[in-house]
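Below you'll find the structure, written out as structure tokens, and then a few comments.
Here the complex is missing one protein chain, while the rest keep their positions.
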Amino acid sequence: MTTTSKVSTDCDYGKIGKQFSYLDIPHSGNESAWGLVRFPICVIKNGQGPTLLITGGSHGDEYEGPIALQKLAREIDANDIQGQIIILPALNSPAVRAATRVSPIDGVNMNRAFPGREDGSVSQILAHYVTNVILPSVDVVIDIHSGGKTLKFVPFACIHKLADPILQAKSRALLRAFDAPYCLELEEIDNRGMLDTTVEEAGKIFLATELGGGGSSTLETISIAERGIRRALCHLGLVKDKQESASLNASAYSLWETSSPGSYIHSNTDGLFEMLVELGQEVRLGEAIAQVHSISKIDTDPVVYRAKRDGIVIGRHHPGLIRQGDFLALIAGRETDEN
Amino acid sequence: MTTTSKVSTDCDYGKIGKQFSYLDIPHSGNESAWGLVRFPICVIKNGQGPTLLITGGSHGDEYEGPIALQKLAREIDANDIQGQIIILPALNSPAVRAATRVSPIDGVNMNRAFPGREDGSVSQILAHYVTNVILPSVDVVIDIHSGGKTLKFVPFACIHKLADPILQAKSRALLRAFDAPYCLELEEIDNRGMLDTTVEEAGKIFLATELGGGGSSTLETISIAERGIRRALCHLGLVKDKQESASLNASAYSLWETSSPGSYIHSNTDGLFEMLVELGQEVRLGEAIAQVHSISKIDTDPVVYRAKRDGIVIGRHHPGLIRQGDFLALIAGRETDEN
Amino acid sequence: MTTTSKVSTDCDYGKIGKQFSYLDIPHSGNESAWGLVRFPICVIKNGQGPTLLITGGSHGDEYEGPIALQKLAREIDANDIQGQIIILPALNSPAVRAATRVSPIDGVNMNRAFPGREDGSVSQILAHYVTNVILPSVDVVIDIHSGGKTLKFVPFACIHKLADPILQAKSRALLRAFDAPYCLELEEIDNRGMLDTTVEEAGKIFLATELGGGGSSTLETISIAERGIRRALCHLGLVKDKQESASLNASAYSLWETSSPGSYIHSNTDGLFEMLVELGQEVRLGEAIAQVHSISKIDTDPVVYRAKRDGIVIGRHHPGLIRQGDFLALIAGRETDEN
Amino acid sequence: MTTTSKVSTDCDYGKIGKQFSYLDIPHSGNESAWGLVRFPICVIKNGQGPTLLITGGSHGDEYEGPIALQKLAREIDANDIQGQIIILPALNSPAVRAATRVSPIDGVNMNRAFPGREDGSVSQILAHYVTNVILPSVDVVIDIHSGGKTLKFVPFACIHKLADPILQAKSRALLRAFDAPYCLELEEIDNRGMLDTTVEEAGKIFLATELGGGGSSTLETISIAERGIRRALCHLGLVKDKQESASLNASAYSLWETSSPGSYIHSNTDGLFEMLVELGQEVRLGEAIAQVHSISKIDTDPVVYRAKRDGIVIGRHHPGLIRQGDFLALIAGRETDEN
Amino acid sequence: MTTTSKVSTDCDYGKIGKQFSYLDIPHSGNESAWGLVRFPICVIKNGQGPTLLITGGSHGDEYEGPIALQKLAREIDANDIQGQIIILPALNSPAVRAATRVSPIDGVNMNRAFPGREDGSVSQILAHYVTNVILPSVDVVIDIHSGGKTLKFVPFACIHKLADPILQAKSRALLRAFDAPYCLELEEIDNRGMLDTTVEEAGKIFLATELGGGGSSTLETISIAERGIRRALCHLGLVKDKQESASLNASAYSLWETSSPGSYIHSNTDGLFEMLVELGQEVRLGEAIAQVHSISKIDTDPVVYRAKRDGIVIGRHHPGLIRQGDFLALIAGRETDEN
Partner (left out) sequence: MTTTSKVSTDCDYGKIGKQFSYLDIPHSGNESAWGLVRFPICVIKNGQGPTLLITGGSHGDEYEGPIALQKLAREIDANDIQGQIIILPALNSPAVRAATRVSPIDGVNMNRAFPGREDGSVSQILAHYVTNVILPSVDVVIDIHSGGKTLKFVPFACIHKLADPILQAKSRALLRAFDAPYCLELEEIDNRGMLDTTVEEAGKIFLATELGGGGSSTLETISIAERGIRRALCHLGLVKDKQESASLNASAYSLWETSSPGSYIHSNTDGLFEMLVELGQEVRLGEAIAQVHSISKIDTDPVVYRAKRDGIVIGRHHPGLIRQGDFLALIAGRETDEN
């Protein structure tokens, strides 16, 4: 399969030590007739142990991944690990360079492009390569997301509800080890085309995060990513750090879900957006959580949006204006099935 | 002067009661050959008392002003006030509609367009009208800003250092009454063309705010605007609310300045932006406060930016990427001359 | 099939009465990471009778459909009908919001996207849903088009030449009942991907209109749509209105065709476009119908375009400039086979 | 003055006969570093008589002027005239080439740029040249406009109310001779910067037209321009055509005005625009003339706009969508002072 | 196959003599609802002989093809040839009109679209038509390229290394006859989707050129195309010109290759691009050939790029700025297997 993919690299996945390189895809467009699109990669390998793929920059306006991952790539010493870590800090590197969610080259949302297409556009070709060349030897995937320019979240890590109870248990264990401020079993709006789905369907452990958002990053959200990944390395046995390992189960842990009806609220109004609650705040069914004002007629009453379930507000629309169809808020409740 | 301005309105500034209307400027462009640009206005007048102008939406990507001001405009009962309140919640209404800092019609930054030009473009004509028709009868101006899409601040209210000690004292009194989480005597990068300067040069009291930013708003930042303005109404005698008035001087108060050299830090690097401190955090001269990573070469060390004075970080660059010349951070110190 | 389509709705097609709702498709792009694209729908059901689908806004710059259909949706009382009316007034709602022919989201021309793709882009997913979820229970489709920003027509309703004589007869009967100012058996330039073709190939009655154009609408053209649909409701037995029914066959009727060679004329010239005849005017083979002037060299003679058949001019290029390849005019002749 | 203007031409205004040439202005931009912007001109001179300037294409999306004027320029024989005709068929030629109202080069609306600026942008330089080099020797100006892409009118010619009764009478005489379907003494929304104002203030006769619109032209509207100008040539004595001259006062004539309050109606709503009356239709004060529907919520009642005076509808908004501030309709009444 | 392709033409490939016509594809978009995209074609046929297809304008910013081919189309007399010449001077005519590499209509690079798709976008439909309707009767294809806006080459003609020795020999013979200043057996970065590959896989002779570039053309580069094609006509027996034929093998000839590792060099740096050698210059392994300067920090040393093989520089990056992934230079060595 490697032989027909358009992706080329001088990276040798079997080599011991740390390599910095690129995955290159030829792209011939108006801006560069014989150009390459380059995706940075770092591969660290030593001894025996599991293979972990860590991805960031799947969406180009989410910054915790690109920052935390390139810092980790520089800091981790190959001698300190047992197994292999593959780091792709800019899974959609043209989007990261352009600070946009989707690729400016082909308009593709990388996290809707899996399992990819060998004869597709640049993003689809990369997704195909990840699926068919990298994933087969991978045991665990950690994918660092945040809200991007249009969403904002309390910082959380998440897994999904899985049919396989063993995989579910392993995923929950990783989630607990990662120890983000909030832990979720997230119900997606539509999980087709996601890296998550491709990995899970292959029977592998998958953990994602949503850390902040609004098109920026903070000391806190980057630290959550860095600390979570380092804890995951311990948990997975890739790194032997007694102090870190000892603390893995120390912190309190509670699990949230978004599978109850009414968790997702979308706007049906165009206008000036005002949240009436803070992120992380507890709300009750029927409570006003946001309102949309007319942008042009200031003597008009706003349209009020109310919670459709009990829970805490874990996500919100970020931009100051909102339009019909935009995501407005996400409310999570306690996951009761926690065994 | 009114007779030659292109601004027309059916608003009667001398009328008792509450009026909702528009300031209209003819604009003939590709999108609308014989159109008007409409700026919403609310005028509330009753009894005897000072005249307060409250403005928001001077930049179209700052939302606390447009939201808080139209809520106040709907809520304030003319019978409850003594004096006049003029509310312009969308001082640059084309920018507010487009969610951009500057007007999409003429590319003008409204807060660099004062005192305006009668024969200028739409924004300049409005600035000229505000300066020449509205301001002459105004005693106090409160202008609600926040960081917009590219900046983020701890929520603060601010005045400037003024030559006239009486005006300075009155301004400080209003600043104290407004009671924002942080109070500043802000040194501007360049104060030419600002509404602030026009008002202060006319010997009137001017208070501005910078509440959050990042192109969004929160329950907290909107509440600061609403509460601050209501407290200002009491302080100025426009509203008689014993409870509120009693509390006006209750809260602790400390004043900050940005006039010391090194307060403003700008980036000289293009790349991925990482803050190393949180907004509101105290820093020492020489302390690393941010670093800029290469977006394409992940094995390269970042460029580190360090504090050039002691103080607290009150403002930061918001977007995930940064370019040469971008504002990076603002550090404030205690104002020592607080009498 | 419904279970795998990405389209969701709370509309219940089996419910008696009138429902206003939306067909929702998740779309994750730069503007809205977790957003929905919403297509308004109205379903009216009562008693026993045929099912009629009425669509408008297939192209976003054609306004008679969106206006007439939402007026009808509000006005029709469920108690007055026997059967079911499904109204989609904005079949390409992103295009209608943007006032463009094709969708700004995926660049797709909705009327070239049928029968759709379940795993396609937003427009293709909607086409697939209409084809596979809505159409199976539909008996008749009326699709309201007009010329959009680049074409202008005499107001006409049309059907196509069909292989099945019974379907042809039923279609002609509906065409006659609709009673537009002009009635056509239109020969399309290319009928692949059209809703028309999908419906006709399923053996169902299909009627379309082309009412005016130029990116606007008039009292006359909207009235033709409203009146035609109300007459069709009578003709199909969905509404029992004796007065309307009595008039169904009262008006004169003549049928036109565009299948003769030379009906369609395209420009081969770039320049300033001048029509030499009016819409609806009768022309003879060889008669000059338009000319194209140089936009920059005013001392140059124009290029003249002549009729390539006898007939009446039923369509023309609308914009003031024309380019090589643009549609220039459509000439129709009497359909002689009218039995 | 000619010597310092940046406009150059090889046209000799004193030469007998017909010349086709250009007015050239150097413009150095991204698209052409050492380029010229060329404005076509035709000058026809013979014998003794008045000088008439005819302009078209002042706005680039109005086509009757560019078409009728270049046809006349080619057709008129210098031997047939007494005096001078100067024809500028594309007064804003970059806008005509781009099919936009304002110039794509400098964003200037040519008909708000008079009397121009010698050191201004391209459009302002041309306006300055017309004002200072061409107008001084001109006696009469005819400026052919139509509605452009955003407006549509009944075809009318118009003059303005003037302080000088002799000039008013001469203007009315030309208006009568031009014999457009409707004749107006138009009250402008804002007449500053218009060619009209510059010419009238110089004590010269000025006649404009508004012929149709919607970004297109028709046989009828072009013919009105051609016929009106030919009649004006007779009326002014530039052409001796007995037959035409005899007919100059034959047709019925009635004058309309738009100076009564409420003539102009602007939209205060964003949405889908529906006219409830036709252009040219008589309306009464309070009568519904248009309504604006929500584009996204089809179960919402529209906002109705009503006539604010009696009269006929002579202008309307053209595009299918309308926004706050857009011109909606213009209603004219009989001019009672017709002596 | 012709019957289902959307391409239509009045060109008759079997007809003797010279025809100028168009290949037309219906395209319905925002700019033209019922438009055609037209691709000019010239077919010249006489007597018995081979069929040669000559293409240009595959990329819209390469000008030698469109210019030389339309000159040849006008100049060649059908009576002078034996066989058939099919000329497509603007294979991607929308791109040629827009002066862009890829089509502005569908974003497709025509030379990555082969063998095409019958149900694809405009470019794919044309590629499908060329592959399935034109190519079957063609013996030889000459495709005139140059560097476009982003590349610049020494003028060369090229073939590829082919598995079939007979075809290889025939291709080399044509290459020699064409007699460009440089002759190559080019190794492509990625040959999938190229016309070259489709033709070669069908067992036919294919010759391409890269003549200059930089988004311009010169007397020299156009002359090479014209002369080369005329020589090819002699070589192939399509034209009997004794003088030309006699000279076919007169000139010196040496063959170059780019298949050695390190021939292609890409940039890994964003910045200001400086070539340190001239096109055509001989370089040695390790020699500095270019450097990239920081655009914003002038006191920083540039990043130097060195030759990774011996050879001559036959291609370079053209624009003044360069970005990560851009093609930087191509170095060719002597082809040693020249038998």
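Read from first to last, the chains carry the letters A, B, C, D and E; within each, the first residue is number 1.
Basically, contacts are C-beta pairs under 8 Å (C-beta built on N, C-alpha and C of every residue); 3 or more make two chains touch, one makes a residue touch a chain.
As the structure is a prediction and not an experimental result, all values here were calculated from the model.
S.K.: Quick one: jot down which shown chains the absent chain touches.
M.R.: Over the full assembly, the chain not pictured touches B, C, D, E.
S.K.: For the chain that's not shown, point to the residue among B:R74, B:R227, B:H266 or B:K297 touching it.
M.R.: Final answer for the missing-chain contact: B:H266.
S.K.: Write down which of E:D77, E:D119, E:E220 or E:E282 is the residue touching the left-out chain.
M.R.: E:E220
S.K.: With respect to the chain omitted from the figure, which of B:Q82, B:T100 or B:S223 is a touching residue?
M.R.: With B:Q82, B:T100 or B:S223 as choices, the missing chain is touched by B:T100.
S.K.: Of E:D24, E:D61 or E:D326, which one is in contact with the hidden chain?
M.R.: Touches the omitted chain: E:D61.
S.K.: Which of E:K6, E:R97 or E:R112 sits in contact with the chain that's absent?
M.R.: Only one of E:K6, E:R97 or E:R112 touches the chain omitted from view, namely E:R97.
S.K.: Over the whole complex, note the residues of chain B touching the chain we left out.
M.R.: Output for chain B: 59, 61, 100-102, 109, 111-112, 147-151, 189-190, 192, 264, 266, 268, 323-327.
S.K.: On chain E, where is the contact patch with the chain that was removed from view?
M.R.: Residue positions of chain E that touch the missing chain: 20, 38, 40, 42, 61-63, 66-67, 69-71, 73-74, 89-90, 93, 96-97, 99, 149, 152, 214-220, 222, 272-278, 293, 295-299, 301, 318-321.
S.K.: Using the touch rule from the top, list residues of chain C that touch the missing partner.
M.R.: Touching the chain left out of view, chain C contributes residues 268, 270, 296-297, 324.
Keep in mind that, in the parts below, only the chains that are shown with their structure count from here on.
S.K.: Treat each pair of touching chains as one step and give the shortest count from chain D to chain E.
M.R.: The distance in steps between these two chains is 2.
S.K.: So which of C-D, B-E or C-E is the twin of A-C, meaning more than half of its contact pairs are the same residue numbers?
M.R.: C-E
S.K.: I'd like the most central chain, judged by C-alpha centroids against the all-protein C-alpha centroid.
M.R.: When every chain is reduced to its C-alpha mean, the one closest to the whole-protein mean is C.
S.K.: Report which interface contains more C-beta contacts, comparing B-E against A-B.
M.R.: Higher C-beta contact count between the two pairs: A-B.
S.K.: Tell me the rotation angle, 0 to 180 degrees, that brings the C-alpha atoms of chain C onto chain D, to the nearest 5.
M.R.: 180
S.K.: If I average the CA coordinates per chain, which chain comes out farthest from chain C?
M.R.: B
S.K.: Which integer distance in Å separates the CA centroid of chain A from that of chain B?
M.R.: Whole-Å distance between the two chain centres: 36.
S.K.: Rounded to the nearest whole Å, what is the centre-to-centre distance of chain A and chain E, using the mean of the C-alpha atoms as each centre?
M.R.: Those two chain centres are 43 Å apart.
S.K.: What whole-Å value do you get for the distance between chain A and chain D if each is reduced to the mean of its CA atoms?
M.R.: 59
S.K.: Can you pull out the residues of chain D that are in contact with at least two other chains?
M.R.: Residues 61, 149, 268, 296-297, 324 of chain D touch two or more partner chains.
S.K.: Think of each chain as a node with edges to the chains it touches; is that a line, ring, star, complete or other?
M.R.: Shape = other; not a path, cycle, star or full graph.
S.K.: Give the pairs of chains that touch; include all such pairs.
M.R.: Those chain pairs satisfying the definition are A-B, A-C, A-D, A-E, B-D, B-E, C-D, C-E.
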